[in-house]
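Inspection log for the structure reproduced underneath, given as structure tokens.
Complex shown without one protein chain; remaining protein chains in place.
Entry: chain A
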Amino acid sequence: MNLTLKIWRQKNISDKGGFKDYKVTDISKDMSFLEMLDVLNEQLSDKGEDPVHFDHDCREGICGMCSLHINGKPHGPLQTTTCQLHMRSFNDGETITIEPWRATAFPVVKDLVVDRSSFDRIIQAGGYVSVNTGGVPDANEIPIPKRIADEAFDAATCIGCGACVAACKNASAMLFTSAKISQLAMLPQGQVERKERAEKMIAQMDSEGFGACTNTGACSAECPKGISLSNIARMNREYFAASVSSENV
């Protein structure tokens, strides 16, 4: 395949940035999208140009590192991570537009690399069970109905890639935040801090500059792990319950 790539280039966080066109030739349809970018980078290096910086690591869809807005969609045309997207999803001669995640809370560091540390700070605000190492009960002393365990698991599969934010016209982080709040609200281990967690994580999410939710559902539709929109409903319920019955007055 021969392709034209329209790629966002930006030297650093303060640079204005802009699109630049590149041509790649003899691309195999069996290549992954990132391997196609590897080919481009080899070409650029050989010509003495700066290679395109993009985030990636495990290349098996679980670390949450890879990103990329491809032809206007986070992680490209399939509901998967970019590393699991292959060139057979594109046509010979096509022009592919590649941009970084776009959100105030995800500033562009270089080219296609963005800073997602705002996600860490949301978790830091309360996305955990405050248990120290040692002194915990036997694992089977906390039976959890399978249905609840499975649902909590579904929420826990979030890989923190940020596609939900990138997909949202408001750059909202509701899906990400709600996945963690839901997981821990459903499990007995999370009950002690349930209200405080919802309040603190949502406050942090707001202070990071993520937008509000207008229930369009783009986040869930683009989520490579299929995190359900019902988590947002649950988070709203948790937040409401916490705000009317909070111990923090």
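FYI, a contact is a pair of C-beta atoms (placed from the backbone, for glycine too) under 8 Å apart; a residue touches a chain by one contact, two chains touch by 3 or more; residues count from 1.
In this section, contacts and distances are computed from a predicted model.
Candidate names were "succinate dehydrogenase", "V-type ATPase subunit C", "Aspartyl/glutamyl-tRNA(Asn/Gln) amidotransferase subunit C" or "Alpha-amylase", and the UniProt protein name of the unshown chain is "succinate dehydrogenase".
Of the candidate positions A:His86, A:Lys195 or A:Arg234, contact with the unshown chain belongs to A:His86. Annotation: of A:Pro74, A:Pro100 or A:Gly160, A:Gly160 touches the absent chain (contact as defined above).
Which of A:Ile62, A:Ala203, A:Ala221 or A:Ala241 touches the hidden chain is settled by the complete complex: it is A:Ile62. Where chain A meets the chain that is not shown, the touching residues are 12, 28-32, 34-35, 38-39, 42, 45-46, 48-51, 53, 55-60, 62-65, 80, 84, 86, 88, 109-110, 113, 115-117, 119-120, 123-125, 127-134, 136-140, 142-146, 149-150, 152-153, 156-157, 159-160, 183-184, 187, 189-190.
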